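Note that one protein chain is taken out, while the other chains of the complex remain in position.
The first chain written gets the first letter, and so on, giving A, B and C; residue counts start at 1 in each chain.
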């Protein structure tokens, strides 16, 4: 057993850390200003393009993608880099072309796409020329139960016809988003996990209707393309737009989730680390009743508990990544569920406490904390609520 | 000991409950539509005036005010009515002219205002012709420690000159807000709790600069006049604008807080009750993996724990109100601190769990939950963070 | 609504408080010495008789019993007295002849006993001449589910024949215990809640075998008659020993539980109050790293949180008692479940924290804390584990 990173990971970690501190964090107020200047747009702002150019020049590009079209890093190697992007979830992931949902979509296209699909969609995504969305969640059902999906994908001759209603299609409000990967049922009569398929739908296809943006707490996440509700009203696409095989949708969704969990969890840990750093700075410089916050028992306790939890959870995520790399997602199921349950919950509480250290400023946009909190809170629901994973993990543990 | 309400309270409770369900809750989507139609305004929307007219016609007006100019209710009698307004904090309090910060300001004017001050400001506030703000919190200091207040109120001849920076002045973004009650130091050399005074400042006085609105999580609370940062740049008002005596600011602020805590806590309990009602409805109609949420163990546990906490905390708030009515705020200090600590914390957790029951819908504006959460979260900071009250209460308990 | 106690309750509360402080607490070390001197006995020690004589002379006797054979107090009136007995659960309840399980047994005999049964058993119990046990829990089933009870009570001619195995029969290790009230099934084919009956079994009846004592953590509760495992091996008693009617066992058990919950919960609150008082004294006199514990943030926070919880939960228990007195146990079901869930849980945490304040001394017999903890911990299981009540309460709340 060896807890030291390999040399390439160590070097990349330092490089990304420096980049985040030198380029990304200073770009946040620039983004705020650009957002305020064009409050009604859903596109990326100019500062993003500048960051991307700089990152790419440094070779920090598509770090998430294990294949030779990406950086070729294992999950274990990418994990500490993902953590660092969590210091600025608004800007760092896009700077390195490592932002969800494009990452998962690029993985799908890499693994399951035909050469034609890859040429049309994967290449421009890898170049960051376009963006994409993943349309799985539906308003009318508990989407953690894939068997409830209502969207239908019917074969009609050389075409598939898609009808249904999706929401929380992240990024899809943006005109930069050109591709929707849609999950639906091709065969409602098949066995539970063979009913679903995925299909590629250009966002400008007839019958695709972007209904409205959704908000998370009060945030519309406009700079990331927001979260869309979308109606598919007998949308027709050529049969070759099917991704993978009919009935393979559930398995592909599961495959997509594994690395996504590592990314989400590591980013969340990075977010918490930034919050703790902000808390420490605040605590050193603010006093109540004549005593610096840094000398107050409850503040010390919170910071100590945060440190303990972050260290333990980081190791758990790294081990999960290592298991995925060495024995595969299926063998790492317990750990993949574990990090999905434990990390967002812990990060939410850390953020809640750091907000409390900041007082009212922590609730406002003067600090990144409230928006961070909204993001961590949403993670407890995304990809299925904690409770579904707890029940599933508990059931497995209780089996003889 | 008798836990049954007196007849007048019982009758009013029923009347207000009916009003909230019949008039206020149906007005919420109307408000949303009116907000969407004029997204840049900070004023009350027409639906508020309609509700007010209906409420006033029913005699449901100024219920919070114990004097003969109000409804003449004790704290104990008003408490269950305040709870019911918590079902719709956006519309119910204003419908009955019982919304903070006007309530506390009207109490101050009733108790400490001169007849001239009352005629100019109290009367129109009681008529809901104008609104007001309370300017205490400052960005540069931990405001729970009143000795740190930086705003200065200097006497110069027949005038007072106010200079300082305030924020979180709720309601002050609205042009309907005409009066600012400002807390500042008249004598920084006096003893700790005799340094502060309050003064009445018309919002349109020269030198008053509304700098910007603040947000709570992503919400700007535009329909309530928002939360303003305000600079007072050598603002001059006549000496007769002083409220009460010089050096009486701290004591008046404390007096203002007592009933305010009852109101805030009871409203928060009402908010939680609505959330639990929404959760129950959702749990009855939604299934995952073939099992209705209402039959899932964790949902039952959450709802049960919410019920237990709400019942216990409601009694604690009611007893606090009773103590304030019978032995006064000072003797009720332990209880006033207790409810400030316990209620928002419990309500936040209840809301967090109800959001979890709703999944992604709970994060969005399709349900009132995320906005409720933001409100409950803010209560843990408003009037001093939990931790200040815990430390103070603990210190008192540990005294010999 | 009125939170002040009636005059009789106020007077009795003061009298009992004085008695506990003047007589009971000083008797604890006497009891310890008497236990050490005769470590193998299961009887009450002499100090108990002395306390009883003193209490009886003061008129503090059978306070729990609402009928004219007892003190005639309502549940609401007895509740604060029960709390005070919780300061010394080893000595105060027995001093006033208010100790479980005799209290519940005397209630059963008062309400459901025939005159002959009352003369033979109730009178000596009221005089504290004998003790009794209640035999419900069984080792082989989850006893919170009464339909699982395995003990059989068969009618044979003029006799009933009892066979089965019980455990956690508190008090039954003591030779002073003369009466066992046994719950068993007379008709396993009847509807779920009509299968059970209760029967009076003299402890010296042939076939009754006291198997062994049980321990709670490392405590055998020897001074209270311990907790016995008992085998009933075709035990024959006359038919007139049946308590109430055949099939009435479940309903009688429920009736017995209501007041018992008030007693248990109030005593637990009293225990917690003593622990907090001990903590405050310790915190004032002990320092670490030059700072008295009473000035350390975490200690203040714990004491404050204990105060808040104890105040809220006391009110909830009192309201429950008031509901039982005014509308009956059935209408008070939500509250009876609520206090059963909330009080032991809160008290356990308070005791855990006070132990922490005491350090290793808190774990030892030098302080009453560890034994208190064991008692509170057991309450979370007695009469059904928390989780059964949470599930039941939650289900009721989720009903349309």
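Just so it is clear, a contact is a pair of C-beta atoms (placed from the backbone, for glycine too) under 8 Å apart; a residue touches a chain by one contact, two chains touch by 3 or more.
The shown structure was predicted, so the numbers you read here are calculated from the model rather than taken from an experiment.
Of the listed positions A:283, A:347, A:360 or A:382, the one in contact with the omitted chain in the full complex is A:283. For the chain left out of this panel, the touching residue among A:302, A:358 or A:373 is A:302. Residues of subunit C that touch the chain left out of view are 137, 139, 142-145, 148, 167-168, 214-220, 286-289, 296, 298, 352, 355-356, 359-366, 370-371, 373-374, 377-378, 380-382, 385-388, 390-391.
Of the residues in subunit B, those that touch the hidden partner chain are 296-298, 300-301. Even with one chain removed from view, subunit A keeps its contact list with that chain: residues 1-6, 9, 76, 276, 280, 283-284, 294, 297, 299-305, 307-309, 311-313, 315-316, 318-319, 322-323, 326, 334-335, 337-338, 341-342, 387, 389-391, 393-395, 397-398, 400.
As a working rule, only the chains that are shown with their structure count from here on.
Judged by shared residue numbers over all numbers used at their interface, subunit B and subunit C contact each other through mostly the same positions, with over half in common. Mean C-alpha position of subunit A lies 37 Å from that of subunit B. Residues of subunit B in contact with two or more other chains: 387, 390-391.
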